[in-house]
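Of the protein chains in this complex, one is absent; all others appear in place.
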Amino acid sequence: MSQRTIAEMQTAIAMDPLEPHVWRHGTVVAGTPWKNPVGTASGTFNLDACGGYYDVSQMGAISTKGVSPVPWEGNPTPRTAESPAGMVNSVGLQNPGVDHYLVDELPRLKALGATVVTNVAGHSDEDYAIVVERLADSPADMLEINVSCPNVSHGGMSVGTDAKALNRLITRLRGLTDKPMVVKLTPNVTDIVEVARAAVDGGADALSLINTLVGMRIDINTGKPILAQGTGGVSGPCILPIALSFVWRVRQALPDIPIIGIGGIDSGRTALEFLYAGANAVEVGAAALVDPVAPMRVARELDDLLDERPDLAELLKKGKCWR
Amino acid sequence: MSQRTIAEMQTAIAMDPLEPHVWRHGTVVAGTPWKNPVGTASGTFNLDACGGYYDVSQMGAISTKGVSPVPWEGNPTPRTAESPAGMVNSVGLQNPGVDHYLVDELPRLKALGATVVTNVAGHSDEDYAIVVERLADSPADMLEINVSCPNVSHGGMSVGTDAKALNRLITRLRGLTDKPMVVKLTPNVTDIVEVARAAVDGGADALSLINTLVGMRIDINTGKPILAQGTGGVSGPCILPIALSFVWRVRQALPDIPIIGIGGIDSGRTALEFLYAGANAVEVGAAALVDPVAPMRVARELDDLLDERPDLAELLKKGKCWR
Amino acid sequence: MKTNLFISTSRVEEQAERAGRLPGRRTAQVTGMEPLDRQVWRMTIRDPYLAAHAPAGAFINLYSADRMTMMPRPFGISRVLAGEQIEIIFAVVGQGTNEFSLLQPGMAVDLLGPLGHGFDLEKPADYLLVGGGLGVPPLIRAAQCLQGRSGVSTTALLGYRDHRFADAIMGSLTDRLESIDNASGDVITLLDRVSGDIDTERTIILTCGPLPMMRAVAAWARKTGLPAQCCMESRMGCGYGTCVACVVDTVDGRLKVCKDGPVFAADRLIWDAEGSKEMPR
Partner (left out) sequence: MKTNLFISTSRVEEQAERAGRLPGRRTAQVTGMEPLDRQVWRMTIRDPYLAAHAPAGAFINLYSADRMTMMPRPFGISRVLAGEQIEIIFAVVGQGTNEFSLLQPGMAVDLLGPLGHGFDLEKPADYLLVGGGLGVPPLIRAAQCLQGRSGVSTTALLGYRDHRFADAIMGSLTDRLESIDNASGDVITLLDRVSGDIDTERTIILTCGPLPMMRAVAAWARKTGLPAQCCMESRMGCGYGTCVACVVDTVDGRLKVCKDGPVFAADRLIWDAEGSKEMPR
């Protein structure tokens, strides 16, 4: 988003992100080919909502909203608060449950031709295991284990901040499926490398990071938090530099693990920063909430930027990353 | 910065932050009275630079740049990169050392009538101890132990992320001075409450938080980090919601410890959010870099906002906090 | 000053049409800005797609030009006007609305829409439009859609804090208008006043306003046996159905105000559930 010259802005303006496009630069994440390196981030994509605005099959991948063993009600409202260049949410994984997902969103996405990353939520190891088992022979292309949601009281982030617990969980899930398994990490930790290693040692095929940072806003007219839940998770451009450094640090420590970079991406240029930080692919989250077409626009902008970077494009195509 | 109505904006526009002002709402931090609850944050105040723009004695307190036992050179340049609604810095505590500080900035600040919080830096327990000893009978009003700088390789953040090491350090420093001792915490930890407790148990009279979050930007033309150092510390409005939640969580766990809230404050309203989150005072950092008068403007705006909140104002005056 | 990454109304609308999609976020031109009251503004925007697709009860998202405040600001569409324009009426309550009030004709604003599922106006009926304050705009659009329909009558009952800023516009579109300000009572006072004239077989209530008001109107409708449609407010994360931030509790589960609503049948809403705790103005 920075460093866009007039000429580049004119290109952006001239670009029609909805026009049929032949992707020139794909990527491969843990053996799964993506049409391009840009996916939607979990919780910021909904087929009925987004499908109206662009051809979702043309995304690199679609990471769907976290699914739990049974339907979850989520948290009380208000569930969002604005913050500078970002937002705080405490949706709390409201979702209709894995059974509904298997007969509704997943088959519809696959019928459209989308590459699907199914985001898995749970309150306990048992919950995660149930969902992973149910998905084991579904048409989902990849599973993304969300051990990093700050908005649920059990499971979620509490697993993702404890390397031992995480290792135990991932080891268990590894026994339940052969699907490529991505573990989604939380930035709310002292040592991301320790947690990343625990996931990889447990059998993760890839890592995705970051999930949201714990945050809040206060209503100065009441003196109380804006979110009914008190705190929530911060996302959006504001977390970009933080997310980049997490990806960078994990990449320095683990040169071979596929990484999906997430956090504050709102343009081809910010996506590219993640690729240079060592990510194999990226996902667009909050930016899609303020512009439904954003993920597709980011993908198109990145396709153009990669034209001028054949070395990087070549690495991605081979499932490798920039060092 | 949000929720400012036209009427309020006109007030802001009409306000002259340089006009002589009688502060109506002071605070007390660990026994030290502040003229108002707004200080400058360490590293974003320099007497020669800021003194030209406003009467620095009128701030609640002046937290000066971290001082080390000997002069430090800091990191190579570039030392700053922009990020959405914020910045990343890797200054690395360049400073002329405690001896220079004792004969130069400190006496000049005291001669002006400022309340001074001296920020202490070190690469080792020994370093901190030397500086604290040198300051023990200086005219500094408070000491702020910076165990949270992400930009130095030893000491700094490595102490602030390890509860045991922190407790040991603070216990040692406690033996060296009777001055009110503030410990400045880093947000780059899994469990802020554990670290906060370690500092308080070691003898901290107050806590200040947050220091910067680890972050980085990458130059997409070179594929390399913009900062010479690679990563740095993120500050500015972008970290506001994150900082608020850290203050809130520490306040929930430790109802009595005085807290100085820091992170993304750029207006009386954002300062007020910290007071409602449980802070006894606040400090303005990056906002001062993009508007020299910002700390004074924030203090003036807050003084007005506290007029309408006598309960809160009364608590602060007594050294207590909002619950 | 505005440097915008998004593309102008006409281009986005063309692109979307070509691709058979909904038009996404786009930059449109402000064509008018007029104060209706202290801190209440009437703004018109030129956007061909919106002008052609603006069901009563639908809303649009406006976005700040300052990307530091990035979230959507939803506003009900109050009228469609000649020249491919739509109108909104809004109060200045914070950063975003303050910024919008400073826009001048000729300037640009980013928007998304139309959004939401509006009022059901299918039936020929006597419509009672019960609105409070900044809840009146979607009812104005309802009145506009109903105007001139055969077998339809419209009565607006409007409650205001003080100045009756929407009476002039609403009055020109309805058969009857009664309004009241805080000092003299609320819309329930008005409902009681007109209740004698109501044909309970033919009457449908449409309501929009602060939550306590709508709760009272829904209770009144239940008591009187009239069907009521409520246009809800909620703090939104996207406004188009993707983030699940804006939910309200209904007998059919937690539904999205932005996509399943904002209009819900009064008897489907669970009025005291957690999901509807936030007080709209």
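Letters A, B and C mark the chains in the order given here, with residues in each chain numbered from 1 onward.
Definition applied: contacts are C-beta pairs under 8 Å (C-beta built on N, C-alpha and C of every residue); 3 or more make two chains touch, one makes a residue touch a chain.
If you're wondering where the values come from, they're calculated on a predicted model, not measured in any experiment.
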Statement: Touch assignment to the omitted chain, from B:122, B:187 or B:237, lands on B:237
- request: Check each of C:13, C:99 or C:233 against the chain that is not shown and name the one that touches it.
  value: C:99
- line: Touch assignment to the omitted chain, from B:28, B:136 or B:228, lands on B:228
Message: Suppose we count only contacts with the excluded chain; which residues of chain B make the list?
response: 1, 4, 9, 12-13, 16-19, 43-46, 48-50, 52-55, 65, 73-74, 76-82, 84-87, 89, 91, 94, 226, 228, 236-237, 267, 286, 288-293
Task: Go through chain C and note every residue touching the omitted chain.
output: 1-3, 65-68, 70, 95, 98-99, 102-103, 107-109
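In this text, only the chains that are shown with their structure count from here on.
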- prompt: Which residues of chain A are in contact with two or more other chains?
  reply: 1, 81-82, 84-86, 236-237
- request: List, in ascending order, every residue of chain C touching at least 2 other chains.
  value: 67-69
